[in-house]
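Have a look at the structure below, then the notes.
All protein chains but one are shown in place.
Letters A and B mark the chains as written, and numbering starts fresh at 1 in each.
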Amino acid sequence: MDFAVVLTLDILYSIAVLVLISAGLAVVFGMMRVINLAHGEFMMMGGYATIVATKAGVNIYVSMLIVAPIVVGLIGLVIERLVIRFLYGRLVDTMLATWGLSLALTGIAVMIFGNTTTGVSTPIAGFTLGAFQVNGYNFFIIIVSILIMIGGYLALRYTRLGLVARGTMQSSDMAAALGYSPGRVYMATFVVGSALAGLAGGVLAPLVGLVPTWGSAYIAKAFITVISGGASIVTGMMSSAVIFGLVSQVFTLLSGPVIGEVALLVTAIVLLRLLPQGITGRFFKGRL
Amino acid sequence: MAGSGMRDVLWVLAAGVVVMLVAPFVLNYYTLTLLLIYGMLAMSLGLIWGFGGILCFGQAAFYGLGAYAYAISAANIGESTIPMLLAVALPFVFAGLLGAMMFYGRLSDVYLGVITLVVTLIFFRFMNTTAGPEYTIGKARLGGFNGIPGYQTLNVPGDPGAYIYDSSLYYVTFVILLVVYVLVRLLLASPFGRIAVAIRENESRVELMGYDARLRKTVLFAIGGGIAGLAGALFASWAEIVTPGMFSLGQSAEIIIWCIVGGLGTLVGPVLGAAALGYLKFALGQQTAVDNQLVMGAILVVVVLVLPRGVVPSLMTVFARLRRGRPARRRRGRSGGRADG
Partner (left out) sequence: MADVILETRRLTMRFGGVTAVDNVDFKLRRKELRCLIGPNGAGKTTFFRCLTGILKPTSGEVMIDDVETTGWEPQAVARLGIGIKTQVPSVMDGLSVRENIWLSAYRVSGAREAARTAGEVIERLGLGDISRAIVGRLAHGERQRVELGIVIAARPWLVLLDEPAAGMTGEEVERMAGLIREINRDAALIIVEHDMQFIRSIAGKVTVFSQGAVLMEDHVDAVMADARVRDVYLGKKA
């Protein structure tokens, strides 16, 4: 019984992490067909923002949930104005430019923070459940990811901003004809996506020893999750995160973390081969 | 091959021979050979991407496969000829299978990119875990993160004792690069090549003409894989060790950056891009003031924004404009080269 609970928690955690790291990329890809390959570095910057703020005395929750998203959101704004703005509609070019940005940002981080690891400790202690040790922080992460998904869905569905954003995504010309500036919408969307990435980085930072190259471990998974999910932002990301989270946890349990990773990757290949438009290209079509 | 195409090839060959003879006065053989290997690797992607329209995010997978195939078979056989052949054949076959899986599934663009990226990731992750003694093929231990050292490097065919290294490896590699270049140009000028370029332009129209585009893309992709494998095998002889890093995402990224910077319209562009950036990385590595990733990244961003077709095509346009005194034909965006270009 305890084992079942712990296993469920592990799977939920696995899914939650995928959601967390993919949310920012999903917003930007789902809305604007922009693939931001610097997404991992945005997370890294969120992590550093959290650590620096916490070490300067700011409450860790504030650092993670407020400071990190704001800092990275601002950086995202600058990058959008300077680079991304000129590349809308050019999918491959945005991938290449953001890849360049990812390298550049890593380089800058190395120059500022050096190659050594830094970190802060998790604010929530673990506890025991029967014969198992459970990491309390995992709950926090699961909750944050649920809130992100709910918040995202509500924002897109019920707020004016969400409606305008969805409209622009469907047809930017019509949105412009109605008086909304697509340029502004894209800018705001990119900032939101960056902030989400910063949030992810901030929340995950206490779990790792942060190095400038930390982001690169996540970009592949985030990218794969988003593409496999398909065009719908929330539904797509959720469905692929659930599948991948489940597969990777089960295989990790059976054969260890590396096989868990490999299983995730193989599943991605199979999924994409069968559903070339992503999951929501075929199922849940038209959902948010 | 059309007259002008033939002339271009001869010019490139002549220039190549000149560079081959002059370069050792500028740089040492060791570094030069690596740049040549990078050039060949870049050419493999330049072929399938610039001419075939196939954006592969995991070209490093075939590079690594070639290297590992060479290392493992050389360690077991003790002579380099068969390993070299295997190092081309294995990536060729694997790329063919992977290509068939993707192209017969009508995958394209981003989704193709993701799958190729995932494949290279799988190799990378898997190879990193093969540290234990149970991961052995014949006499070769896969060695996990540390890779495989100590195998027979390139020798004169038939004579395992006559090693080809340093200056002779440089010349051999250069000649191989030039030979591959000529062969690829011949391929592009052949009907197969012309159809491949047409597929890049408009796949459905080519199918309506009665050609099987999926098969042709698969073959082209396999050829690209084989060339990348050859580069990997040469690397194996040059470095005397093969490591999982060869499969890394970073390596795949570099290959793409070489092609972008060098320009996708030609075969020469990517080679020059690889040589230039490879050298830049080497030079940057010697100093600590500016992080080399920062420079590379900045270059990529600037090139994409300012010279979307890459350096070589942009230079060619300027050159042509100056020569003819009127605007030369311009092609917008990242369209690739013609079969005779």
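We take it that a contact is a pair of C-beta atoms (placed from the backbone, for glycine too) under 8 Å apart; a residue touches a chain by one contact, two chains touch by 3 or more.
Just so it is clear, the structure is predicted and the values come from calculations on it, not from any experiment.
S.K.: Considering the complete complex, which visible chains touch the unshown chain?
M.R.: Hidden chain, whole complex, touched shown chains: B.
S.K.: Looking at the full complex, which residue from B:G161, B:G210 or B:G285 touches the chain that isn't shown here?
M.R.: Within the whole complex, the residue contacting the unshown chain is B:G210.
S.K.: For the chain that's not shown, point to the residue among B:V197, B:M246, B:C259 or B:L294 touching it.
M.R.: Counting the whole complex, the residue in contact with the absent chain is B:V197.
S.K.: Just the residue numbers, please: which parts of chain B touch the chain that's not shown?
M.R.: Contacting residues on chain B, toward the hidden partner: 191, 194-195, 197-198, 201-202, 204-213, 329, 331, 335, 338.
The rule is short, and it goes like this: only the chains that are shown with their structure count from here on.
S.K.: Per the centroid of Cα atoms for each chain, what is the distance between chain A and chain B, given in Å?
M.R.: Here chain A and chain B have centroids separated by 32 Å.
S.K.: Could you please specify the touching residues of chain A with respect to chain B in the complex?
M.R.: Chain A residues touching chain B: 35, 83, 86-87, 90-93, 95-97, 99-108, 110-111, 216, 220, 223-224, 227-228, 258, 261-262, 265-266, 268-269, 272-273, 276-277.
S.K.: In their shared complex, at which residues does chain B touch chain A?
M.R.: Residues 55, 101-102, 105-107, 109-111, 113-115, 117-119, 121-122, 125-126, 128-129, 249-250, 253, 256-257, 260, 290-301, 303-305, 308, 333-334 of chain B touch chain A in their complex.
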